[in-house]
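Data first, discussion second: the structure below is written as structure tokens.
Every protein chain but one is kept in place in this view of the complex.
For clarity, chains are labelled A, B and C in written order, and residue numbers in each chain start from 1.
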Amino acid sequence: MEARFYKEEHRIFRKTFRDFVQKEITPNAEKWENEKGIPRDLWYRMGEQGYLCPWVDEKYGGFDAGFEYSVIIHEELARSEVPGVGGMGVHNDIVVPYIHHQGNQKQKDKYLPGCVSGEVITTIVMTEPEYGSDLANIRTRAVRDGNDYIVNGQKVFITNGITCDLAIVAVRTDPKATPPHKGISILLIEDGTPGFSKGRLLEKTGAHSQDTGELFFEDCRVPRENLLGEEGNGFQYLMYNLQQERLSLTIDAQAMAEYILEKTIDYCKMRNVFGRPVSRFQHNSFKIVEMATEIEIGRTFLNSLIEDFINRKDITLKVSMAKWWITEMVNRIAYHCTQLHGGYGCMKEYFVARAPGDVRFMTIAAGTTEIMKVIIGNMMGL
Amino acid sequence: MEARFYKEEHRIFRKTFRDFVQKEITPNAEKWENEKGIPRDLWYRMGEQGYLCPWVDEKYGGFDAGFEYSVIIHEELARSEVPGVGGMGVHNDIVVPYIHHQGNQKQKDKYLPGCVSGEVITTIVMTEPEYGSDLANIRTRAVRDGNDYIVNGQKVFITNGITCDLAIVAVRTDPKATPPHKGISILLIEDGTPGFSKGRLLEKTGAHSQDTGELFFEDCRVPRENLLGEEGNGFQYLMYNLQQERLSLTIDAQAMAEYILEKTIDYCKMRNVFGRPVSRFQHNSFKIVEMATEIEIGRTFLNSLIEDFINRKDITLKVSMAKWWITEMVNRIAYHCTQLHGGYGCMKEYFVARAPGDVRFMTIAAGTTEIMKVIIGNMMGL
Amino acid sequence: MEAPFFKEEHHIFRKTFREFIRKEITPNAEKWENEKCIPRDLWYRMGEQGYLCPWVEEKYGGFGAGFEYSVILHEEMSRSEVSGIGGMGVHSDIIVPYIHHHGNEKQKSKYLPGCVRGDIITSIVMSEPEAGSDLVKIRTKAVREGSNYVVNGQKVFITNGIRCNLAVVAVKTDPKADPPHKGVSILLIEEGTPGFIKGRLLEKTGAHSQDTAELFFEDCLVPQENLLGEEGMGFHYLMYNLQQERLICSIGAQATAEYVLEKTIEYCRTRTVFGRPVSRFQHNTFKIVEMATEVEIGRAFLNSLIEDFIGGKEITLNVSMAKWWITEMVNRIAYHCTQLHGGYGCMKEYYVARAPGDVRLLTIAAGTTEIMKVIIGNMMGL
Partner (left out) sequence: MEAPFFKEEHHIFRKTFREFIRKEITPNAEKWENEKCIPRDLWYRMGEQGYLCPWVEEKYGGFGAGFEYSVILHEEMSRSEVSGIGGMGVHSDIIVPYIHHHGNEKQKSKYLPGCVRGDIITSIVMSEPEAGSDLVKIRTKAVREGSNYVVNGQKVFITNGIRCNLAVVAVKTDPKADPPHKGVSILLIEEGTPGFIKGRLLEKTGAHSQDTAELFFEDCLVPQENLLGEEGMGFHYLMYNLQQERLICSIGAQATAEYVLEKTIEYCRTRTVFGRPVSRFQHNTFKIVEMATEVEIGRAFLNSLIEDFIGGKEITLNVSMAKWWITEMVNRIAYHCTQLHGGYGCMKEYYVARAPGDVRLLTIAAGTTEIMKVIIGNMMGL
């Protein structure tokens, strides 16, 4: 069912953007899948059209657009059959907000316009080989040296890791801090900074058109003015922005689930076996009904969550619930929908066949299902 | 599929016993359900026929029968539609073995013949209101006083708690023992011993014909000669006998699952809805097929487990796996089978409708599903 | 989650009614369970307080109250621990609406005031031994004879079957009608009408304080003026009212799930095992978190559904989804919550232990889970 918070202008925007996606993105699915990335040019095209960070203030080139527009962009990109454009969603609503919320005037003036136009592709850099969920213990060191920080360390699983122009990097500025998370700060590190090198493109089991990389910092000199917010507050900023990150990822997962099922229903109505459409077998029809019900229920919950977020309510509990339940749900749906495709369910040319690989990371990234349950359990005082 | 270990004599025995059950037990299901217990006389009848503890040595009145016979008795009793007779299975293969394995000659001579004839109904008494799974910490105290122990404490969830003539009671003889489980001993306490009183019949949510009670000990004097085995070894005896207890309960669960499904298949083939037998709807037929498959798989695993047990192999790991998986399975099966009965699935007169209540305790008694997983996890070194 | 449609007055009403239940209903749970019925007097007490059919217009003695009040009544009654109270909900929002929506002025003024006061207890009489889900197959015949109908047939699974003094009965007035459902009509049959015989109280496996019975009609003479609406329109009326019935059923299931989980969380926080609260074991924490998430998601969906219903939107698709998903969910929750209670999970004195029996009916009554899936599948064109 459509969410209460959409007005006419949102519907028009969705239609326009969906056309854009169908013309400029979906047709290239296979090409970009093989190139393991989306072309730089697409970032400019998106920027021109105002599809990058439309929520940014007008004085930085944005439109001051409401979160509804971000939701629409996420949902339509999720329906593009090109997982790689997810990197744009990350840029739009996960990374750039750091600069906007915690950056100083100088940093905003310097970077935001490029973020909106597509000249500055951003990435958020937290995870390390030894520390995934356990952020408080990251080891990448940033040592003060005059007006610079000298950064040393390694990071993995970085979305836009190959194409990024600006990396927002979690580093440890105080190794002795107790609790350890108080020793974490965030630096803005530009591509090309000496000592900042991009590693290999990581071979994933899905979402191939999304470039995911490793980053290395070897005696990388970063001017102090590139410190985001205050030293030692990094962990707090991460926790703050993580809520919107989880919400964004959940929106992607829900939209994917809806799209996968739509495609599957089309297929099952059209495909005949034993003289009947696949969808006419009671077992299959019940299976589809079960999925449709879970999707409808998930959607209602997500919409009320988005509404809370738009109304500035604290969403930590609900978004943690939605994040694990909906990302697990989309994985179940991808599984059953490939089954309903029979042999074609394993053929790459079918979007639905690729879906299980493309959605697999969702229960792991931005806080695993297990971490979500820990958070909820703590909030419930269990 | 039939287990490898059955010979012709076993098949004959099963047939005879099944007739006995059909004649003497099943017809009384409702009566005993309302009386919340099975008649004393049935114990004698079972004893006469040699259906109580047939494994006991001949010199004590038993038949020295192999475990195969115990399995058959468990399975057929589980198919009797009278959960109460489960108390006889407990007597046969869970309680009496304590006397046989850990009792001294005097105790064996005194009690075993009655256990076989039905004059002595036994019960195992471990759980306390505050200590279910956590046996090592039971509080019922037994203090030495001359040639007696003075026992004080309360016990709950005692099968045969109302009818028992002989209680095998876990007590704490040494409160200072470390680890605490080294302070536990087992006493044989006869009905009628001053200070040993039976509490109310506990109202359960199922298995109504099985009497489950509370026991109280107030300055109850028990002669030292009633100590089972050695002082401080109680916990060890419990752990030893628990393996067979879990195996017995798992056999009951498997046999119940098989019987519930048989009854349901009969019903679904005979009952018509929308002009077709219930079983002819693909969703229902797939549901039944899924249950039949789980039952078949569970049965194969259980048979190989029984075989290991007969061959004196250590079954701790496998029986822990079987116990949780098969008792959870029978609960799933009871749930889906009641669904397949429609409105009659909630009507007491249908055995299948009562099944969910009757099997509910199985995932909890003799070590909960969670305890089983802890045991397995420890054995796997996780 | 706070429902958007509740205003201050609703909260006040809930508070008062909850207080009423705490004082006058919950303490009698066990007594009424054993009496297999709630006392006649309670109907009058409820009537006095305006807790029966508050939605009925004032001219018939009601308050013309909004559906919000019905929601509150059902939610609170579901938290009363007395399953039998459900029969009052059935009276208020499932049966009386038939008279209100399809009755003529004469019938309304004759019956509605009594329904509101509690003098008249109604029951809806559809199911027959051979026709459960399959309503068009009902065989109870009503043959015109002068100014009467002569009714013959048998009905089962009748809520309030023992207490009712007005039965709303589905009958076949035209056995040859094609399509057959056009032969179904509804008669209002008063207790005491010669030939209207109340059969035995049916022994259910749960919801014991709710009187469910068989009814028999043997040459029962019913004046033509007791025909509800038009002849041959009965099936149509049933289908029309089923939507509200399923919504009510979903509301009860959701409120029960919330209550069972609340009680379980309390228990798990206070009960300690192995020296820790039960809720502190990660497996249990996660289990509770999973249930809390499903409850939260179900609630969001149900609230938006109630909102649509109040807004007069067509809810058939979504109420069918809610009916099967929420009633299956409450059964899962009852199962896992009993598990978390350990041995007490099988003891009748614990409400949570009784819950599995009490909620079992929910996936079967008012359209089974399978029927819901058929309806949804048809609406989706599968």
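We adopt the following convention: a residue touches a chain if its C-beta (ideal position, glycine included) is under 8 Å from a C-beta of that chain, and two chains touch if they have at least 3 such contacts.
Every value quoted in this text rests on a predicted model; they were computed, and no experiment measured them.
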* Considering the whole complex, which of A:I138, A:A353 or A:I375 touches the chain not shown? -> A:A353
* To do: Using the touch definition up top, pick the residue from A:A3, A:I150 or A:I364 that touches the left-out chain.
  => A:I364
* To do: Would you mind spotting which of A:S304, A:S320 or A:T338 touches the chain that isn't drawn?
  => A:T338
* Which of B:A207, B:I288, B:C337 or B:M362 contacts the chain that the document leaves out -> B:I288
* Structure fact -> subunit B positions in touch with the non-displayed chain are 1, 265, 268-269, 279-280, 284-286, 288-290, 292-294, 296-298, 300-301, 304, 318, 321, 324-325, 370, 373-374, 376-377, 380-382
* For subunit A, residues in touch with the removed chain -> 127, 132-134, 156-157, 202-207, 272-274, 281, 283-284, 331, 335, 338-339, 342-343, 345-349, 353-354, 356-357, 360-361, 363-365, 368-370, 373
* To do: Write the list of subunit C residues that the hidden chain touches.
  => 281-283, 286
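Everything below uses one rule, namely that only the chains that are shown with their structure count from here on.
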* Structure fact -> Separation of the C-alpha centres, subunit B versus subunit C, in whole Å, is 38
* How many angstrom between the C-alpha centroids of subunit B and subunit A? -> 53
* **Residues within subunit C bordering two or more other chains** => 284, 370, 373
* Specify, in ascending order, the residues of subunit A that touch 2 or more different other chains. => 286
